[in-house]
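Missing here is one protein chain; the remaining ones are kept as they sit in the complex.
Should a chain be cited, it is by its letter among A and B, assigned in written order, with residues numbered from 1 in that chain.
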Amino acid sequence: MTSAPLSSDHAQRFLEGRFRGSIEALPGAATALRLPLGTIDRAASLLTDEGARFVSVFVAELPERSLVAAFAFRGRIVALRAPLKDDAAAYPALSLHLDAARLAERELHDRKGLTPLGHPDLEPALHPDPDDVRLRVVDPEAFVIPYGPIRSGIFEAIQHVVETGGEDILQLETRPYFKYRGLESRFDGLVAEQGSALAERIAGIASVAHASAFSQAVETALGIEAPPRAQLWRVVHAELERVANHLDVAMKLAEDAALSVGVARFGILKEDVLRLRARLCGSRFGRGVVVPGGLASEPRLAVDDVQDWTARFERDLFSDRRLLLGTSSFTDRLIGSGRLDRETVERLGGVGPVARAAGISTDARFERPYGAYRRLGFDVVTADDGDAMARLDVRFGEIRESLHLCRQALDRLLDLGETTTRVEVPADESAAFGWAEAPQGELVYWVELSGGRIQQAHIASPSLHNWPLFVASFQSDVLTDFSFIEHSFGLTPAGADR
Amino acid sequence: MLAWILRGLGKGVVTSRYPHRPEPELEGFRARIEVTNSENAGAELEAICPTGAIRVEAGRVSLDRGACILCGACIEVAPERFRFSSAYETADRRRAGLVVGEVVERTLEEVRLPLAAQARPLRRSVHIRHVDAGSDGSEEWEIAALTNPYYDMQRLGLYFTLSPRHADVLLVTGGVTSAMRAPLERAYEVMPEPKAVVAAGTDACSGGLAATGGEIAGGVDRVLPVDVYVPGSPPSPLALLHGLLLAAGIVVEEAAA
Partner (left out) sequence: MSDVFEVGFLILFAAVPAALLRPRLGAAAVAVGLALVGAVGIATAGAWSHASLSIGSWLGFGPAALVSDQLAGIFFAVVGVAGAAVSLALVERRPGRVATALHALLALAVVTVIGASQGFLFLLAWEVVTLSLYLLAGLNRERPGTLLAAYFSGAMNKLGGGALLAAFALFYAHTGSFELNAWAAAAPHLSSGTRSAVFVLLLIGFGTKVGLLPFQGPLPLGYAATPGAIAAMASLALNAGFYGLWRVVYGVLGADVLWQGELVLMLGAVGGLVGILYAIAQDEIKRFLGFSSVEHAGIVLLGFGVAIVGRASGEPKLAAAGLLAATLQLIMHALGKALAFLGADRVDVSTGTDDLTPLGGVGRLLPRTATGFGVAVATLAALPPFAGFVSEWFTFEALLQAFRLDDTLARLLLALGAALLALTAGLALLAFAKLYGTVFLGRGRSLLSRVHEPSGAALGFLGLALLTASLGVLAPWEIRWLGHGLEGLLGFDLAGTTVTGGTRLVLGPVFENFSVLAPTWLAVALPAYALATLFLVWILARPRTRRAPAWTSGAQLAPARVQYTPAAYSNPIRVVLRPAYGYRRDLQPLETTGRSIERYALDTRVVPAFEHYLYLPIASLALRASNQARRLQSGRLSWYLLYTLVVLLIVLALVPALRS
């Protein structure tokens, strides 16, 4: 997917040339293609063959009630929009040709009652029963170990049903949606700031990313832009959040390898980041900072202080990183575990560090730059091996890039004269996509506004995309490798289940 | 290994001495919201809060910390009545204790000293089993932070255990989704007596933002008897430590009975 990005009229011509349907403009770097419901699966398949990546499928209300399948295609979001008549209850399933769409279609079926015809695996997804496990291996020698929903450790709730012959893993089924809280529906009727507070609490460890994506969507829909000061501080907060998440992954991997000193040192580093955020904005997770229109409050630290802190932190971090990666008893457990190849990742529409570690250069900050990322320089870190070690390497590379981005943003903030951090949010009727690169991967929001309140919102979570990748990454691994592979993915079930 | 040791020695001691010594409050940290003026309140204040934590009765306004997600909307609209406070000892053994009006709070010392007595050396150790019943993921980070060198809860005799059969305290986060209800009940049933349940986070105390959706039970106390409520979104590690020490006191008291 290294083809040239499309500008809006190029997009129009490209799509018009290949698909039957009318092009509609969407605010921001997005294009909609209106087509009849019966052809949506073929259109999706054709688009994927051209190199598009599946993002989500949902029901939109604006401008009319329609089924929308969103794809990331050459620097734009392409939305295939098929109007739904009142009695429409079924549509041809995208999953027939697109493995990446299976989970999203199952959820849509449960929430809205639309049946995807021809779906290979249509089982109820929401409200899973922990006791109802479907076993696949028919042999008296094999037995099943249910990992979850209550896990061994301080982890979020998800159930992995492992069928094993004793040490080797025969089959793995990951069942998300144990934490389904119905928060997407909660957006209905909220005002913009309240929507930001809700977005922050969907995936608590990626609060800034969710608030950024949400605010981005609102601002794009209403045609406003946050002032430069706000955009730069948003970058600082987002990158600090990324650093904290990646340090958490390193800490969990060290804990799996029983490297207590690694756990302690990375725990200290992560705590340092959280304490800095608390001093900056009053919340250890960066909540209450990003709202549509800019920032909700002034940062409480001077730029110099943050820069000093960043310099000290980087020195500490890289010493610890060198020691960690030099411990062969740790790296031996990661090398070769959970290997993912490029084709599988592309087929399942993977995003985030997981996809980057398999050699795919995909990053929302790079493909569809937003906010201050349009003016800051950074590299997209990739690796080729696709195993757990590659994922950790990618994460350490991203930490380096994040600190580099922070430094650039802080330098610009020093030079920036103006002081406005927030603009007014008008009460128009509109709808748009917004996105952000969360630590887990590309996060996309669809927000519909009317009369100053949110009509509905939809979230395409990176963790939900990547759970099928997790299942596919088990080749010849054994039970003792399981926690390494799971933690090297670094996904959050709260974000996936919403 | 030597390199690790030298680095560790170079860092020095970073562990907090709470509860034996007071831990300085982090200035500006949003630990909880206080009501500064509860008189002469109009009913329109109730509409500000997305979770309905603000109640106005007979002209007096009260704030239910168990439902407060610390979004700050009330402070933005009525800064003369509400403000953030960085006092982190927010846990309480009764649900009603989380509802505050303009109440004179107990001083830090009054709370800290009994807890310090509980955490004396050679006291019985307490094992904690954490269960995620539908949280947003940040409470788990704060709970895991209790084992890092800054807080080091093991110096107080608190340990995390993986099997509920070895646990004294059940630490629940999240407002109990329908799928997690049965596993949570099973975890409680399998724990031996005496046991205590701690509801950590606003979602666990009252269900938080998702409470109106119908997908969750609306707080852990709809499913299990809760002994300690720790509000906060998420509660900071020190608040969790305070709450766990209260629970440890419950467990030790019950065992002696």
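Keep this in mind: a contact is a pair of C-beta atoms (placed from the backbone, for glycine too) under 8 Å apart; a residue touches a chain by one contact, two chains touch by 3 or more.
The structure presented is a predicted model; accordingly, all values stated were derived computationally and were not measured.
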Residue among A:73, A:91, A:147 or A:330 that touches the chain left out of view: A:147
Hidden-chain contact residue, picked from the options A:13, A:65 or A:136: A:136
Residues belonging to chain A that touch the chain removed from view: 99, 118, 120-121, 130-131, 133, 135-152, 159, 164-168, 170-171, 478
Where the unshown chain meets chain B, residue by residue: 131, 163-165, 180, 182-184, 186-187, 189-190, 192-193
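Assume only the chains that are shown with their structure count from here on.
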Intercentroid distance (Cα basis), chain B paired with chain A, Å: 29
For the chain B and chain A complex, residues of the former touching the latter: 1, 3-4, 7-8, 11, 14, 26, 28-30, 50, 69-73, 76, 84, 130-145, 147-150, 160, 162, 174-175, 177-180, 182-184, 187, 208-210, 212-216, 233-234, 236
Residues on chain A engaged by chain B in the complex (per definition of touch): 127-131, 149-157, 177-183, 185-186, 190, 193-194, 197-198, 201-205, 207, 248, 261, 263-265, 267-268, 270-271, 274-275, 278-279, 282-285, 287-288, 296-297, 300, 319-320, 323, 492-495
